[in-house]
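Report on the following structure.
What you see is the complex with one protein chain gone and the rest in place.
Right, subunit A next:
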Amino acid sequence: MDHRPQAWGRPRDDVYGAYDASYLQTSGPKNATQSPVVTGTSVIALKFKDGVVMAADNLASYGSLARFTDVKRLRVFLDSSIIGFGGDVSDMQYLDRHLNELAIDEAYDNDPSTVPSDGTSPPGTLNAANLHKYLQKLMYKRRNDFDPLWNQLLVAGLDADAKPYLASIDLRGTTFTSPTLATGFGSALAQPIMRRYASTEEQAASRTREEAIEVAKECMKVLYYRDARSLDRYSIAVVTKEGVELKQDELLERQSWAFAERIRGYGTQTV
């Protein structure tokens, strides 16, 4: 008789023969995403006095391969907020479909008679702050399921007091806010440039739309120079009280690669 605790409650091998393990599942436990596959790089965003500017390039990389060159990584929510996606592109597409459903549900709740004719959202619809809170709960829930959505998100728009709103969420559900934000490489390459433009809320509140767009374009250029997972085609969006203006096929202007001549230490040069 086998008295080992492991054998308690099991059919006895000496009576029924050895257990046929082939009935057990061989697939093993569920394997959630362990690392992103097709990825988007930086998203950058900065506040100005009337709203927020956000930009991201149109590249989806497969490892170091520039695999898809027309992937739009900024999306508009209810004509009043913008969301920028860094990280895994399939998870971005999942979130995009999820947000479409949320937008439809929200539209059902609205009385058509209260919808303004200028295309802006009626009072009481989800604003950027509400959307950010919702996405934070979603991301944190997924991390607690040990199946995170492998993205870092920037959410921009207006809050309940119609003030410019900008905040970030990562794959762990961590959130923070700042007058300027960047994901991925942008946090190292673009943030210093954007902080020169506005390092405090007060400074951001004194900046104009044109200044903000100019800085965003400059940052996209620097990112293209120095981030090997970037592209010269990018999307840029501006959100204000009047709604969202989104351009999805912009090309970097006035590039100068003169500095590249002076780079030494790797590559084919011999000096």
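Methods note: contacts are C-beta pairs under 8 Å (C-beta built on N, C-alpha and C of every residue); 3 or more make two chains touch, one makes a residue touch a chain; residues count from 1.
By definition in this document, contacts and distances are computed from a predicted model.
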The complex's invisible chain, by UniProt name, from "Proteasome subunit alpha type", "Ribosome biogenesis protein BRX1 homolog 1", "Protein-serine/threonine kinase" or "Queuine tRNA-ribosyltransferase catalytic subunit 1": "Proteasome subunit alpha type"
Among A:F68, A:Y134 or A:F185, residue touching the chain not depicted: A:Y134
Which residue of A:D109, A:D145, A:E202 or A:E253 touches the chain not shown here: A:D109
Touch list for subunit A against the chain that is not drawn: 109, 111, 114, 122-124, 126, 129-130, 133-134, 137, 160-162
